[in-house]
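Here the complex is missing a single protein chain, while all its other protein chains stay put.
Let's turn to subunit A:
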Amino acid sequence: MTTTENGTTKQQAEQVPVAVRPRALAWRRRRASVARFWRQYRTHRAGLFGLGALLLFALLALTAPLLVGSDVDNVTDAPGGPLEEPSAEFPFGTDRFGRNLLGLVIWGARVSLLVGLLAAVLSVAIGTLIGVTAGHFKGWYATVMMRITDWFLVMPTLVLAIALATVMPRSLLTIIVAIGVTTWPTTARLVRAQTLAVETRPYIERARALGGGHWHIMSRHVLPNVMPLVLAQTTLIISAAILAEATLAFLGLSDPSVVSWGALLQDAREAGAVSSGHWWYLVPPGVAIAVVALAFTLCGRAVEQVLNPRLGVSR
């Protein structure tokens, strides 16, 4: 929204002295806005912390096959005894099968992050589609869509997700779908509001007068303008999705043979780790979930404040 507007003014300013080819111009403009975005983002210390934590976890998840090896979740060749305390060999101790918990937490990051990302992308994609079309077409279509959105909005998300995960076969895809189809309504509402705001601007009318169809207007003018909002929303939803994945896995609704942080917590509960004082079984996955969710939230908030200066008054 604001970025492109600023971009347009600059572009007009630059256009006078030198005649540049449109594509190069567009690239230059994009580079400039990315640089400006980063300059502003840099001033948010919490955002930087979140970004750092995220990069660290992403690096761990990507290099997990090298760091711990894919046989870390192997129960038959588990290296230690069941529920060993943290030691030099096993910095986080071992789980009830005698597996190395540090390795499992690193390995679990892959699933938790993957599910979080995919579920958030699914959720935001649904939300954006419905938001943009509802905002653009208005009329009875918008009414119907928004009532459906309202219906999903008032449904308790977790209950709906549990119901979905129960009736569908137990797999990662189920969890992704269950989270994706239950968390989109807020995005849809936000995007619709933004679409309505964008569509009142004069250049949309101009585009329409020049013969731009529905598809052209939505994809070329509305979408780029709501994109920043969508991005910020995605980052925020990822943290919610990671928490939801952990919750569902903890409730035993995930694929039991997949290692994720939530599943580790569920394992710990089943082994009776809470009442027997085996804190090292619970703390690492719990802290990992908290840190990653916090990191995504911090990033999301920072992005939101950069893109929407009105939010950033306190800063």
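One rule holds for everything that comes next: a residue touches a chain if its C-beta (ideal position, glycine included) is under 8 Å from a C-beta of that chain, and two chains touch if they have at least 3 such contacts; residues count from 1.
The rule is short, and it goes like this: contacts and distances are computed from a predicted model.
Look at the chain that isn't drawn here: its UniProt entry, checked against "ABC transporter substrate-binding protein", "Ferrous iron transport protein A", "Glycine cleavage system H protein" or "Fe-S cluster assembly ATPase SufC", names it "ABC transporter substrate-binding protein".
Residue-level contact of subunit A with the missing chain is found at 46, 74-76, 78, 82-83, 96-98, 166, 170, 252, 256-257, 269-279, 290, 294, 301, 315.
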